[in-house]
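For this depiction, one protein chain was excluded, whereas all remaining protein chains were kept in their positions.
Each chain gets a letter, A, B and C, in the order it is written, and its residues are counted from 1.
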Amino acid sequence: MNVVRVGFIELWVRDLERSLAFYQGLLGFRLERREGGVAYLRGYEELEWSLKLKEAPFPAVRALGFKVASEEDLSALKAFAEERGLPHALESDWGRPRILRLQDPFGYPLAFYFQAEKLPRVLQRYHEHRGPGILRIDHLNVFSPEVAEAVRFYREALAFRLTEYTEDEEGRLWAAWLHRKGNVHDLAFTNGEGPRLHHFAYWLPDALSILRAADILAGAMETDRIERGPGRHGISNAMFLYLKDPDGHRIELYTSDYLTVDPDHPPLRWSLNDPRRQTLWGHRTPKSWFLEGSPFLDLEDRPLPTRASSLEGMPQHVI
Amino acid sequence: MNVVRVGFIELWVRDLERSLAFYQGLLGFRLERREGGVAYLRGYEELEWSLKLKEAPFPAVRALGFKVASEEDLSALKAFAEERGLPHALESDWGRPRILRLQDPFGYPLAFYFQAEKLPRVLQRYHEHRGPGILRIDHLNVFSPEVAEAVRFYREALAFRLTEYTEDEEGRLWAAWLHRKGNVHDLAFTNGEGPRLHHFAYWLPDALSILRAADILAGAMETDRIERGPGRHGISNAMFLYLKDPDGHRIELYTSDYLTVDPDHPPLRWSLNDPRRQTLWGHRTPKSWFLEGSPFLDLEDRPLPTRASSLEGMPQHVI
Amino acid sequence: MNVVRVGFIELWVRDLERSLAFYQGLLGFRLERREGGVAYLRGYEELEWSLKLKEAPFPAVRALGFKVASEEDLSALKAFAEERGLPHALESDWGRPRILRLQDPFGYPLAFYFQAEKLPRVLQRYHEHRGPGILRIDHLNVFSPEVAEAVRFYREALAFRLTEYTEDEEGRLWAAWLHRKGNVHDLAFTNGEGPRLHHFAYWLPDALSILRAADILAGAMETDRIERGPGRHGISNAMFLYLKDPDGHRIELYTSDYLTVDPDHPPLRWSLNDPRRQTLWGHRTPKSWFLEGSPFLDLEDRPLPTRASSLEGMPQHVI
Partner (left out) sequence: MNVVRVGFIELWVRDLERSLAFYQGLLGFRLERREGGVAYLRGYEELEWSLKLKEAPFPAVRALGFKVASEEDLSALKAFAEERGLPHALESDWGRPRILRLQDPFGYPLAFYFQAEKLPRVLQRYHEHRGPGILRIDHLNVFSPEVAEAVRFYREALAFRLTEYTEDEEGRLWAAWLHRKGNVHDLAFTNGEGPRLHHFAYWLPDALSILRAADILAGAMETDRIERGPGRHGISNAMFLYLKDPDGHRIELYTSDYLTVDPDHPPLRWSLNDPRRQTLWGHRTPKSWFLEGSPFLDLEDRPLPTRASSLEGMPQHVI
């Protein structure tokens, strides 16, 4: 059950035209296919689509996609789902003949796949690049009312590896960053009412690209889309910018974390109230960032109920 | 009375060692001379010193230095001071034989000079550069309880040129940016209790240097020095970072505004409550930024009394 | 006769469509007006057009435009031309009612103007910016067979100010950089067969933009347009990239030189064979760079004859 990396996210949006104006028009995502109310997009480095938008009556997240190493890994995951009694189903999508949808024990709607039709390489077609230069999907971050349990499951059952985590003074786990592909994370868990999506993130070439994204949004009079940043995270050391799309889905533009491939790479502990944790430069985080998220769908495309977390409160360093 | 550009600032600091740890140690200013309780520093592009620090019992600003075009301009300024009855005095300093100190009608302690001993060129001695790469002094920004009057004086008597300004809906002037050297400003006035210094600013090579300054402060566990930014101004279009030095003097790291040499360059009007005015990306400005400043000294080195402004309140877009 | 800055260049090109594919399509110049075989373009910071392209039977440079400080300066220049017997003529162009064409004593076709209709400000309309981010015209560089004489004329008659120059060991002047606007140059002279245009240059926001221009050209399979760079000049300290447009006109993308407004700013001498002069990093310069240029037109739009230089040879540091 070798998970290679985060592979895609599938979002329900209320107005596809408006969403494309944001993702394609402002952020410069490359639109690869649009038919009916569905659009498939990718970053300039990717050979597979990574963002699927579907027009729907309400905003939601239908799938958190992960690429696995082979068709055998898919079969092993299917056997695992059956053994554990986890809801699951096979489906296909554009260029992806076999996708295993699977709800994990906490409710997150995962989607595993191996085969994917390769799109033409456009990384070096720089004259066609638009916007700040979105390169590739980097990670997913989800709210969980039981971070410790979720982290244990992903480490033990799916062999995710811990790189950084946030603890309070009583040793309770508030957030954790887990990876498969060799940088800080493919998947992170944040304490809060869940399951909900906190954000999904794309890799950009460098810090200046992050600033350019903010400039582009300001130019378009869309500063309301900017929720937090640009800044440098303490956690992950990455430069970031958090945006809210027209449906309130949060996307992070992200770059410059570090290599974590060593099996003996030591996880880094952060104290919950360390002012450099969220933003290395000491900036306060807006409350919305701790509270707002996107609902998930279950495997029948119904809104997934959420649960409150028993870890109440939020870090002190907010505005 | 041809003023060429802002030339230097002279600060009183309580602990010179501590100030040098900040300006030289963290920001990488080049220390050119230190004797007794006085230090002279410059940026890497400058051929003259531009920052003078003097150990003193309390923090204050002793002089706002402007370079003029010739010794004749100095003499004309002296004649002007005599004619207007403005307090003034000649003094000399390291490498500057003739400095005309002059208190303008509002109390600001100006210091004009032409002759200045040239220091060796170090712009291309890149292996010696430290910190984020401070290049040159760019501008001064002062609190004024009578912005409109001050702007009129500097435009009419000293031929400063207006590039941008902030008005409220009643047409009252809250802030103005004035230049001599051909970019957005050498001197700006901000409404508030004054005369006080709001900040002084240095030019850096590019936006990444600004981010590097924030990283360096964070690395040194000095995030409390970061008051605002990094961000991009609406006004001036520059990238900025505001820091408070160990005495509370505010320094801005600044880059990438625009050329304003055309005599018919049209001043740009901003509305007081435009959220893109202070930070193009819509960030709110901390209240301290509107309230805190450094006291000036008069020509006898006594603290200069301040007056409240009749324009009360502050922009809505604050935190 | 107060010259403010370089203002525009007017080029004859053989295929306007092809030239616009280069300037607008790849470099992202903003096309402001196109009618018949003529196009007017500008950079994102400019409020006036700065590049005029005209379809014509052969490539040539029709005018080197300089903005002056007032209509009175124009009249003074006209009187100067009459007094010196220099060919001159008044014309008007789009948004510019009064342009004084004037051939200097060496044959260079200058064009002086003050009045210019202001175009809408687009500097902060970042969502509309394309290409590497061309900001504003920065300087012109011309071949001259008599650099020393030309420099003397521009300094004495037009008050240009010298910032840097190249001398050989016998003290002969090979090249000089002269400014009016306060950075390294508005106009430079390079030894060689002339009068011809060596290149014209535009300012970009930062070094990364320069690299992006190279990427864009490579993406479009137009690497043959890249003649030299990216690199950092020794002279001027600027980052640069030299391109040849479809007619062989050379354009430089340029950024990050330094402030030169001080009247006592000391000119910087470079030795002809200093390997860091052309490119600070020691790169050799291609021979084409020393040999190829664009012909000028005289005031009747006929090709201007050129003269060889008595200073023969080229620097040793070439490929």
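FYI, a residue touches a chain if its C-beta (ideal position, glycine included) is under 8 Å from a C-beta of that chain, and two chains touch if they have at least 3 such contacts.
Remember, predicted model here, so these are calculated numbers, not experimental data.
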Visible chains that the absent chain touches, using the contact criterion stated earlier: A, B, C
Option from C:L86, C:L211 or C:M314 whose C-beta touches the chain left out: C:L211
Residue of A:R98, A:H127, A:K181 or A:R284 touching the missing chain in the full complex: A:K181
Selected from C:M239, C:L253 or C:L272 as touching the chain missing from the view: C:M239
Touch residues of subunit A, complete complex, unshown partner: 4-5, 45, 47, 67, 69-70, 114-116, 118, 121, 123-124, 135-136, 181-182, 205-208, 234, 237, 256, 258-259, 261-266, 268, 280
Hidden partner interface residues of subunit B, rising order: 26, 124-129, 206, 208, 212, 215-220
Subunit C, residues in touch with the chain not shown (by the definition above): 207-208, 211, 214-215, 217-218, 223-224, 226, 230-232, 234, 239, 275-276, 280-282, 319
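By our rule, only the chains that are shown with their structure count from here on.
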Among all chain pairs, the one with the most C-beta contacts: B-C
C-alpha-based rotation, subunit A on subunit C, 0 to 180 degrees, nearest 5: 180
Equivalent interface positions on subunit B and subunit C, same or different at half: same
Length of the line joining the C-alpha centres of subunit A and subunit B, rounded to whole Å: 43
Intercentroid distance (Cα basis), subunit C paired with subunit A, Å: 48
Approximate Å spacing (C-alpha centroids) for the pair subunit B, subunit C: 34
For subunit C, residues contacting two or more additional chains: 124, 206, 208
